[in-house]
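For reference, the structure is listed below as structure tokens.
Apart from one protein chain that is not included, each protein chain of the complex appears where it belongs.
Take a look at chain A:
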Amino acid sequence: MTGTTRRLIMGPFNRVEGDLEVALDIADGLVAEARVTAPLYRGFEQILLARPVSDALVIAPRICGICSVSQSVAAARAMARLAPVDAPANGRLAADLILACENAADHLTHFTVFFAPDFARACYASRPWYDAARRRFAAHEGEASRALLSARARFLHVMGLLAGKWPHSLALQPGGVTKGIDPSEKVRLLSILAEFRESLEEGLFADRLEAVAALDSLDRLNAWAEAQAPDRGDFRLFLHIARDLGLERLGRGPGTLMSSGSFGLFGPGVWTPHGGVQPLDPSSIREDLVHAWMEGETRSPFDGQTRPDADKPGAYSWCKAPRLGGHAVEVGALARQVVDGHPLARALVADHGGGSVMARVVARLLELARLIPAMEEWVRAIRPGEPFCDAMPEEPLDGQALGLVEAARGTLGHWLTARQGRIGGYQIVAPTTWNFSPRDGDGIPGPLEQALVGTPAAPGDTTPVAVQHVVRSFDPCMVCTVH
């Protein structure tokens, strides 16, 4: 069938966090154009206005139930900059552990619950790996989902100990954390991490975390995949599937990758295929509203406003279009690992000049393998008896400050304007605001809109599986996107 053109609207697009609709123009069995719609608006930037600044620590996390801690950290960092206040060493370690726990749990949830179940779809029944994929990855019933959800629940005991609960904790404050750790809790933290390491090393990787983190080239990765039977570990099974389906050629992103750096472990910067890594300059960030159901001009988030207009002509999403120096950029674990210079991550983007379904998923699991050993070190560095939190100054906060953090899905920024202790402006640009933005005033599509072009969609297929792989490879969080 050639020469046919059709319009396909995909929704409700599930196994993503929040609400998503994708409209595709399909020509000759390939996506020619994509429009990504965020169909839910809740008004957090309006709700925050005029509240006491410290209320952001209660309100902002509730933007998102899966990136709740990341929202806390961004708010706390913006306030800490204004104060200014600096957390003591214990406070930084505990906050890093809480954030890393969320990031790691999210990576695991994404792979197991959101992304991999698509390989268990009946459309793949003829593939040699199908039986293994069905057994391991099937939604609800797959062995991986059952084993890893249990491991995830027990890993989240880190949150119980350090943050009281997850999601929606108030433990993260500008001056540190509200909970001191005593020697017995330090031991319990190490036990929780040891148990989580075991479950990852048994089920997900079938190898030591350090061995996975040390894979430094595509050849090494391929050799590692070949070294054992394809179903020895879910990561290996994925690599076999990815090779069979050519996932390294699917879902090419815009090429520019951005990271604000994280934990002092992953460096910040902006990577382009030909320019390498350049410094990240947040002052060059603008939000373009041309195709968003929002009134207003393109502005820096410090001057940004949020005035919804559901009837605006030409608009098709509640999502604004953030641009860095005019460019659509991709954020997430792949961006973090590429910017940081991990050789495998760099190799994954070198061949194709940017992100792909395979690169995004491998980078996420690679990051998971790097995070857990770091968390073990941070726990050991905690010194019970020394302070965990510094008090904020008594004077009301005044001025403007940016709080940046790397959420699991990428760079999250809170642009805070405080006037005499009250919130005068609060603009949030979340990871998926970057990745799933609509077109801007120059007609440049957002990263996902670019990545979907060329994706196969067979005639008559209302849920083309390749489109689902591309969309989910970004690990979208739509509730953060629009907030």
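Note that in this section a contact is a pair of C-beta atoms (placed from the backbone, for glycine too) under 8 Å apart; a residue touches a chain by one contact, two chains touch by 3 or more; residues count from 1.
Everything below uses one rule, namely that contacts and distances are computed from a predicted model.
Q: Missing chain, UniProt name, options "TonB-dependent receptor", "PadR family transcriptional regulator", "ATP phosphoribosyltransferase regulatory subunit" or "hydrogenase (acceptor)": which is it?
A: In UniProt, the chain excluded from the picture bears the name "hydrogenase (acceptor)".
Q: I'm checking contacts with the chain that's been left out. Which of A:Gly18, A:Gly425 or A:Pro438 qualifies?
A: A:Gly18
Q: Using the document's definition of touch, tell me which of A:Pro128, A:Pro384 or A:Gly399 contacts the absent chain.
A: A:Pro384
Q: So one chain is hidden, and I want to know which residue out of A:Ser70, A:Asn103, A:Ser145 or A:Thr455 touches that hidden chain in the complete assembly.
A: For the chain that is not drawn, the touching residue is A:Ser145.
Q: What does the interface between chain A and the hidden chain look like in terms of residue numbers?
A: Looking at chain A, the ones touching the missing chain are residues 9-15, 17-21, 37, 39-43, 46-52, 54-55, 57-59, 62-66, 68, 109, 113-114, 117-118, 120-121, 138-141, 145-146, 149-150, 152-154, 156-171, 173, 175-180, 182, 188, 308, 310, 384-385, 387-389, 391, 462-463, 468, 479.
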